[in-house]
Structures are given as C-alpha cells and as structure tokens.
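One protein chain is absent from this view; the other protein chains keep their places.
Per-chain residue numbering starts at 1, and chain names A, B and C are given in the order in which the chains are listed.
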Amino acid sequence: KDNKNNKTQQNLGKSGLRVSCLGLGTWVTFGSQICDEMAESVMTVAYDSGVNLFDTAEVYASGRAETTLGNILKKKGWRRSSYVVTTKIYWGGQAETERGLSRKHIIEGLRGSLSRLQLDYVDIVFANRSDINAPMEEPFIPAEIVRAMTFVIDQGMAMYWGTSRWNAVEIMEAYSIARQFNLVPPVCEQAEYHYFQRDKVELHLPELYHKIGVGAVTWSPLACGLLTGKYNEGVPESSRAAMKGHAWLKERLCSDEGKKQLRKIKELHLLADRLNCTPAQLAIAWCLRSEGVSSVLLGVSNTEQLLENLGSLRVLSQLNPPLIAEMDVLLGNKPRNAKKEAKS
Amino acid sequence: KDNKNNKTQQNLGKSGLRVSCLGLGTWVTFGSQICDEMAESVMTVAYDSGVNLFDTAEVYASGRAETTLGNILKKKGWRRSSYVVTTKIYWGGQAETERGLSRKHIIEGLRGSLSRLQLDYVDIVFANRSDINAPMEEPFIPAEIVRAMTFVIDQGMAMYWGTSRWNAVEIMEAYSIARQFNLVPPVCEQAEYHYFQRDKVELHLPELYHKIGVGAVTWSPLACGLLTGKYNEGVPESSRAAMKGHAWLKERLCSDEGKKQLRKIKELHLLADRLNCTPAQLAIAWCLRSEGVSSVLLGVSNTEQLLENLGSLRVLSQLNPPLIAEMDVLLGNKPRNAKKEAKS
Amino acid sequence: KDNKNNKTQQNLGKSGLRVSCLGLGTWVTFGSQICDEMAESVMTVAYDSGVNLFDTAEVYASGRAETTLGNILKKKGWRRSSYVVTTKIYWGGQAETERGLSRKHIIEGLRGSLSRLQLDYVDIVFANRSDINAPMEEPFIPAEIVRAMTFVIDQGMAMYWGTSRWNAVEIMEAYSIARQFNLVPPVCEQAEYHYFQRDKVELHLPELYHKIGVGAVTWSPLACGLLTGKYNEGVPESSRAAMKGHAWLKERLCSDEGKKQLRKIKELHLLADRLNCTPAQLAIAWCLRSEGVSSVLLGVSNTEQLLENLGSLRVLSQLNPPLIAEMDVLLGNKPRNAKKEAKS
Partner (left out) sequence: KDNKNNKTQQNLGKSGLRVSCLGLGTWVTFGSQICDEMAESVMTVAYDSGVNLFDTAEVYASGRAETTLGNILKKKGWRRSSYVVTTKIYWGGQAETERGLSRKHIIEGLRGSLSRLQLDYVDIVFANRSDINAPMEEPFIPAEIVRAMTFVIDQGMAMYWGTSRWNAVEIMEAYSIARQFNLVPPVCEQAEYHYFQRDKVELHLPELYHKIGVGAVTWSPLACGLLTGKYNEGVPESSRAAMKGHAWLKERLCSDEGKKQLRKIKELHLLADRLNCTPAQLAIAWCLRSEGVSSVLLGVSNTEQLLENLGSLRVLSQLNPPLIAEMDVLLGNKPRNAKKEAKS
C-alpha cells in the first residue's frame, strides 16, 4: 500500500482506480446551502489542488446537487478521464417505485443521475442503504442488487459499484453472490468516520480489505462541523445544527454523550494548537492516517474552508505513532479486537 | 421459528437437524472434574429429560472427555439416531501436525475423535479457532478448511460442520467459498453467551441466521459459575476460579469490571427470587429467550445441578417482554443496532 | 502451423486472425520523427506490399502516432476489413486516473485511441505493462484487467485483446481468470525480440502458444538500429541513440556488453554479405524463422528502409538449419530448455 504520508493519490481498495486522498462531497451544500457560483469556485479550487473525486447522490437536494455538479463539469470542460464522479442510489422520487434497491430503481435511478450529471457514466455507483433495520428478502434482494449493479456496469453506465452504509456481513454477502453467480463484486464501502465513529472503519472494513479487497471512502470527517469547535459554546444560529431537518444534530449536542464529546474536542483543539494546525485539519489528517481509508470526503461551504481542509495533507506527516497513541488515550474509544477468550 | 416457550426441541439454524434447547457440554467435567460414574448419571438424567445434544472436543481433558462420552453412549445403548454428538477440532496432540485446521489435522483429528467416541460419525464437527488474532493466508486456508469439512461429510464421518469462535465475516467467507466451489457450508456457530457477553449472539449471529441459515449453539450460560452467585462473597476454595489454569477467572472477578458485574448479579438474584427460581435458571432461560439461539450447552458437575438447570425451561415462559426489558435496563449492555444515521 | 518460408500471412497464435508476417510499427516515427507525408508513403508501400498489421499505442508521441495513423487510414480509404490495427493502453495522460490498467483507464484510454484513430474498433488492444517490478494486488487487479478487456470486446471496441511485456506466469494468470470467470482470454503477447533478447520469445512464449494458444508479436528486430551496423563506428549525430530521451541506448552501446555485441554484429554482417542481403534483412528474417513468432513489427523512417526490410521475406528461405546453427554458435546465447535432470 502507498505510504500515504507522501502521496496524495492512492488505489481505491484493491482496485486499479486511483483516487485522491481527499475527495469533495456535495451533501447539503451543492444545489442547497451554497449558490452555484460558490460550488463552481469550490470545485475549481479542489480540482486545481489535485482533488479528483467528486461525490454526490440522487437524493441530495432532490437531484439539484447532481445537476449543479454536472453543470460545473460541463462548463469547466475538464477531461472526463481526469476525475472520478460517484453517486448513490436509493431515494430517487416520490413514487413507491422510485426508491429502494430494486433492479428497476437502480437502473432508472442511475439513468436519472446520469441525465442530471450530463455524463455517459459515473465511475462508482453506490447502493445506498436507507434504513439498516429494514428487512431484505433473503437471498433474493441482495442477488437482485448485485445483478442490477452488474447490469449497469455491463451497460457502461458505471465503471465500478460500491456500497454505502452496509455492514461487513452485508458486503460479504454481496461478494459471495458475485462469486457464486459470476457477477461483479463491489469495490468499496462509503462509511461515516471521525473521532467518535471508529469501529466500522478501523475494525470491520480492514478485514474486508484483506479478504475481498474492498476499500473505504469515508464521510463526515468533522462530524457535521462538531469537530471544528463550531458548537463549543452552544449552537450558533447560522450553523447546520440550527437548520430545519437537523434537529437530531442539536439533540445529540445537548445529550450527556454530546457534552462529553465537546470536552474531548476542546482538548483536541489544544493539541491542534501544539501542531500549529486547525482543529479541522487535525481531524481530517487523523482520518487519513487510517490504513483502511482510500479517500476522505470533505464537505465545505466556501473556498476558504476547502483550502483550510486541504491543509490536512501537510498535518498528516506529523501524525507519528506516539501522537496517534496520545490521541487514542484522549479519545478513549480505540476499537479493540475481540480479545482471546478463555475456553478452547 | 418455533415458539420456544412451548417447545424443547428446535431446528439447528435453518438446517433440518432437530436439537434440544438445552444441550450437555463436557468441558472441564468429563474425564476430568467428575468421575465416570457421575458423568454417566448426568448423561442418563439429561437423556431421559429430553436433552439430545452432547458436545465435546478433542482437546477436552486431552481426549478423555470423548472417551468417557463414548463409553457411556456405548454402555447405555441408546439408539444412535436418537441423539446428536458434536465435537471440535483444533488441538489434537503434541506434534506440530496434530493441531490447527489443516486438511491433515481436520481429517486425522476427527478420526481420533471418532475412535475415542467409538462412533462411526459425529453429527456436527466444529472447526475451532485457537487464536482469533492469528492471521490466515487468504483465501487459501479458509478454502482448505471448507474443502476438508466437505470431505469428512462426504466420507460419512460427520453429518454437518460448524464453526466455533469465528467472527461473522469469517463465517460469511466460509459460506462464500462453499457457494463458489460447490462445497458444503457450515450450519452453526458455537459461541459464548451470557449476561455479560451479548454482542455476537444478539447482534451478529441473527444476521447470519437470516442470511445464510447459520444457527447458534451457545456455551457458558453461567459465565463459569459466576452467575450462580457462587462468587458473590469471594472465591471459594473448591470453585473453578480457584483451580489451576483458571487464574484468568479469578483475576476477572477481582477487576473493577468484575466487581461491577457482581453487583448486577446480586440484583438479578432478587429478580430470580421474585420469579421463584434460582439465579442459574434465570440466567439459562434468559439465554434461551434469544431468537438466535438454537441450543444452550450446560456444564454441570452432578445431577442435582443438571436438574436445577433443566428447570430453566419452566422459567422461560415467564420471560415476557416487560421482564426482558427490565433485565436489559439492569444489565445496561443491550447491544444496539447501529442506529439510523442522519445522512442519506 | 504454416510453413512460413512460403507464406507471408499466418494466424495470430491459435486465433483465427490472419496477420502478415511483417507488421508496421509506429513507435518513435509516426507523429514524431517523420512527417505525415512520409508516414503516408510508408504505410502505402507497406499495405501495397502485403503488410496488413499496423501497431500503435496511446502513448506514442502523446497520441499523435494514433492521430497520424488514423488520418492516413481515412485518407487512403482502404476497406476496414482488409487490415489489422492494434494499440496499447497504459499511459494516456497526465492525470493520475489516465494511466495504468484500471477498468476506468482501459475503457477511457481505448475510447481516446479510437477517437484519435477515427475508428469504431481496433483489432487488438494490448494491456501494456509500465513497470514489470510494480506489484499488483493479487488477484484483484489481474481480474479487473481481464474483466475490462472483456467489456471493451463485448462493446465492440476491440476484436481481441493481448498483453504487452507481461511474463509467462502473468499471462497464465490472465488466462486462468478468464477461464474461471468465463471471460475472454488474451490472444497474444507483444515482446521485444532480436539477436540479443531471445529467452522470452524462444523459450517461454512457445510453451504458452502450445498450452493456451497465445501468439507473439515482436518488436525491435533491429534492436533500435543497433543491428544495422549504424553504430558500428560510434554513435552518429542523427541516430536514435543521439536523441534526447535515448541516453540509455547510448550508454548500452558503450558498455562492455555493448562492445561485445558490436563485435558479433560485425561478424553477422559478413554472414549477410555471404547471403547477399543486408544486415537488417538477415536480422529480421532471423526473427521470422522462430516458430513462436506470429508477426514482426518493423519501425522505419522512410520507404527505402521499409522496402529493404521487406526484403527479409526473401532471405527467410535461405535460413536453413545449418545456417541457423551457425548463427547460434556466433551469437552464443541460444536459450536452452532446462536439460534433463538426473534425479527422478
């Protein structure tokens, strides 16, 4: 595997696809929080800085995120082969048939995405997971998904497919189905990853990486802004936590757990000061240091924020083992492998 | 799935094999802690009470557990078809080639077990896991295991095979290999399960049950006696925790975590009193209530203990949802599914 | 196999594709060393002389070789079915995603090639190898390559696929993956072959030809001009060895090994004189005589050179076994099969 401290591009899992360590997400921002001009500025700075991965989803801003992204790509005229576009399928519309992971919706949904993106294909199409508690008819639905994904790849509508918010067993199941029926297995999982959400990316995905080559693209490195210190003194009016539809975020902040996390965040700020970087840069560099992570998606509202976030690449080289150990003690949530049990 | 409150036998996972809800383990007892006469009495009471599952392993008492079990089965002359014998392969002898999960040891080890058991076949042979941190050459070793297990089944040396102390991804991998190469997949996992060890059986195995039909046979329902209250007032001289080779148990009891658990155990005793049952009965019934569990293995030193434990079947009907909820609050460790995440 | 002394066309490996014994390469020349008018003259002479194989690569002259080749093919208006065009994928552009053998670059790279060539399809697309020491994630990357090659064939973008500068085990692995997953195996390997580079083409590829039908298209029959005697008296200013980016060639010429080779070259010139042919004709005929070779690619700067090179076909009939044996003695590097070993 590449020494990430020295490289800014690496293979996505064990696939041949080269992606930048930092990718640009469009969630909440494109087609919604920020105007199209700002979106264009942000993308331009990102592309010029070596970011080649742009992530969106059919559901973001009801499709407007894809439309904005597509418009900018068209306007900029960058070579299609020089960047990677990923989207996610799950909620595509109001009709009952326009959501979920039926063959019908995977194909129709991706067609809609391609149309909004004004592209012939995306590089990775993700099978999103709406509700991890929703039952799937076993083994019919998983087989339908893998077959539909193989279809869109064979049609040239996508280069690869991945999963988004699936657990390790679900991903293994998809792999197993692909092997059994000679279909295309997924190449990566898109997962939440930050100081307070570690188990999946640090514990479960590395096992999948070694066994079946699945890589990890992670999102929310700043935990919706929590880690920037934005909420250290309460919820500002203009912040995401104050937005409609983000009540859950505000609730979380005010919970006991939330308060405990805020205390840790403050300590991490002192550490960032010591390293001469911002709290956000430290948080992003910390994500990048994880061996299982192929790319970390950034979500930014303006170019200043993006440039600051990109500075995390410089911080990465400072994250030596003693410092990582110090952060693990501070966080107190390092995932441990199930320890040796007593019985034999 | 059967309503377990009314039945004492059920299918092992989604296989056709019917096993009693309570099985008899031979760990630490047969060929070691208890004399062969007591072992015979225990087995007789068990069999007469409807227990049809007898579990052992090549390593238990260096093979003497299997020898004792085999002698009793032979002496009693019960019809071979009326009971289920399971054993586990991993440590078979001192030689380097007599341990592990090579094809050679799986086949030779099982032959040794059958010879000591004086049986032509076991019903389930388990691939034990010695050290869950030991790396496996991927995908060669897993494929070798599945192929060897299929061989012993095709040879008639075992009816089914299962895993013991494997994690969910490893089991899925074995299933995937079986599907890819048209081999026999495992039917169950043997796992530790009690008040203080819940995640695997309550969280991960149910998913495997739904996806690939793997059932759970669980052991240590009393956490090596901890839950009976035996250690409530310290470690008695005659108890397992005072035995050679069980220092780990004593240490655990004296840790902060151990003290916290002892407090909970005392509260559960009050609950058992309220239900008019013993703490052990409550603990075993609590295991049985779990939808993922096909059978709970008991480890007993005498017939009184066995009869007491078997009484848990009566307690099971009292474990209604409000009571289970009360116990969950008391235990404070109910595994939660990763809750719905905010982003889509 | 055809008696090549009498035929100028033969099957490519064990495929049905008929290729001329001599093909025309575009490396270093098209779009670079020679003007488009000369390129057209050369191609016209070649085509009129029975050459039906034109080889290029996306990387040659940064794509201009393909553009020139495509322009000439369009202008000449020869029937598409009357010739064979081959290209190679590996380095397509500056972006990280525009190089290598990812599915993305194989597909996008070939699209770029087809666009420059103004063709709907090439006859063979080669998976080039940049760095034979670069590790590949096994078996993920090889599987991705075979799958992508099958895709471009199924899309009609190529008739066949081949490998370029892969070793025998790597080619067998691709074949194995194709068989296992019901994908399309490669039909030929493109390899360097001349007096001083013999092992692969004489020793390893014939085995692949017999086992899996892979043919050999060879290049550099004159070792970058070395064998013509061009460098017998030093490095002329206008020669390739004096060009920027070819310092390696000059260095090689001046090494001890290089001086030894120059002595042999002088002796071969005497032999050519005896046969009444030029040194280049002898060298090319010598390549053609090898049973493993389906086609030898020529690289020429003008029509005179081409016509001279094509004369090698007449020389071929003179290369009888005694003469070949004489040349082997002179060269002193005939690859030997591992001889019979003593132990059984």
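Keep in mind that, in the parts below, a residue touches a chain if its C-beta (ideal position, glycine included) is under 8 Å from a C-beta of that chain, and two chains touch if they have at least 3 such contacts.
Computed from a predicted model, the values in this text were never measured in an experiment.
Partners of the chain left out, restricted to shown chains and counted across the full complex, are B, C.
The hidden chain makes contact, of the residues C:38, C:172 or C:275, with C:172. The residue from B:13, B:31 or B:109 that touches the chain not shown here is B:109.
Between the chain not shown and the residues B:154, B:251, B:304 or B:328, the one that touches is B:154.
Although one chain is not displayed, its contacts with subunit B can still be listed: residues 92-98, 100-105, 107-109, 112, 137, 140-141, 144-145, 147, 151, 154-155, 181-182. On the side of subunit C, touch with the chain left out of the figure occurs at residues 27, 57, 59, 90-91, 128, 130-133, 138-139, 165, 167-169, 172-173, 175-176, 179-180, 192, 204, 207-208, 210-212, 219-220, 224, 248-249, 337-338, 340-344.
Note that in this section only the chains that are shown with their structure count from here on.
Chain contacts in this assembly form an open path, with each chain touching only its neighbours along a single line. Measuring from the averaged C-alpha position of subunit A to that of subunit B gives a distance of 39 Å.
One finds 44 Å separating the Cα centroids of subunit A and subunit C.
Those residues of subunit B in touch with two or more other chains do not exist in this structure.
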